[in-house]
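These notes are about the structure you will find just below.
Removed from the display is one protein chain of the complex; every other protein chain stays in position.
After this line comes subunit A, so read on.
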Amino acid sequence: MPTPLVVSDVAKSFTMHLRDGIKLPVVAGVSFSIKAGECTVLGGPSGAGKSSILKMLYGNYAVDEGQIIVTHEDGLIDLARASPRTVLSVRRQTIGYVSQFLRTVPRVSALDVVAEPLVERGEEREAARAKARALLAQLNLPEKLWMLPPATFSGGEQQRVNIARGFITEHPILLLDEPTASLDATNRDVVIELIAAKKAAGVALLGIFHDHEVREAVADRVIDVTAFAPGKLAA
């Protein structure tokens, strides 16, 4: 099986034009690859650039330098240079993402928020909803909430909706940005099970987990992001 994702020499900085053009380097020389059926964890303190790396891999942040090669539709694509249309196609078919916070849409029910990625991939709405119900039940989200828009849900409830939305598809690559941050122990265990199932299905996972217990349970490999600190490159 080909390596699903290879990152080489990626650098990222922010230029703050409203602050006299100060340049804030975030990471440099980021190089790693992830494997199918494994969960790779990005480690390091807050501010080391873990989330920024995930966001670059999802096309949500622009990449200054380097390549992000992803296996997509039987070909190889450099996400760092891909057109918006290609990035959208990669998101639909190849890379899934569970963000830290749920971005809610007015008037759309939790059930449809979860089912949406499947519908976008061409699945029948009712079949997608059935899968969404099963996942929400597995994540112990009370059934009375399913038909409500998640805007008014608690942090933990929103996060479970977000996790269900990320795990419902069969993307070969799944990025996880602290999916367990505001969950109780029971639901944390459910997420660990879900991750194990993805691994067994051959999905390549890349995640950030501050929760030690979860990290111990899911990580096959930890990449220390402090190695990609911009200052280190010169040394």
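Please note the rule applied: contacts are C-beta pairs under 8 Å (C-beta built on N, C-alpha and C of every residue); 3 or more make two chains touch, one makes a residue touch a chain; residues count from 1.
We take it that contacts and distances are computed from a predicted model.
Chemist: Which of the following is the UniProt-recorded protein name of the chain this complex doesn't show: "Iron ABC transporter permease", "NADH-quinone oxidoreductase subunit F", "Phosphonate C-P lyase system protein PhnK" or "Phosphate-binding protein"?
Modeler: Options "Iron ABC transporter permease", "NADH-quinone oxidoreductase subunit F", "Phosphonate C-P lyase system protein PhnK" or "Phosphate-binding protein" narrow down to "Phosphonate C-P lyase system protein PhnK" for the missing chain.
Chemist: Of the listed residues A:Pro2, A:Pro84, A:Pro142 or A:Gly231, which contacts the missing chain in the full complex?
Modeler: A:Pro84
Chemist: Which listed residue (A:Met16, A:Ala127 or A:Val222) would be found touching the missing chain in the intact complex?
Modeler: The missing chain is touched by A:Met16.
Chemist: Which is it among A:Ser8, A:Asn60, A:Asn140 or A:Ser182 that touches the chain not included here?
Modeler: Here the residue in touch with the unshown chain is A:Asn60.
Chemist: For the chain left out of this view, which of A:Leu24, A:Val105 or A:Val222 touches it?
Modeler: Once the missing chain is taken into account, the touching residue is A:Val105.
Chemist: To test your reading of the contact rule: which positions on subunit A touch the chain that is missing from view?
Modeler: The missing chain touches subunit A at positions 14-18, 55, 59-62, 84-85, 87-88, 105-108, 119-120.
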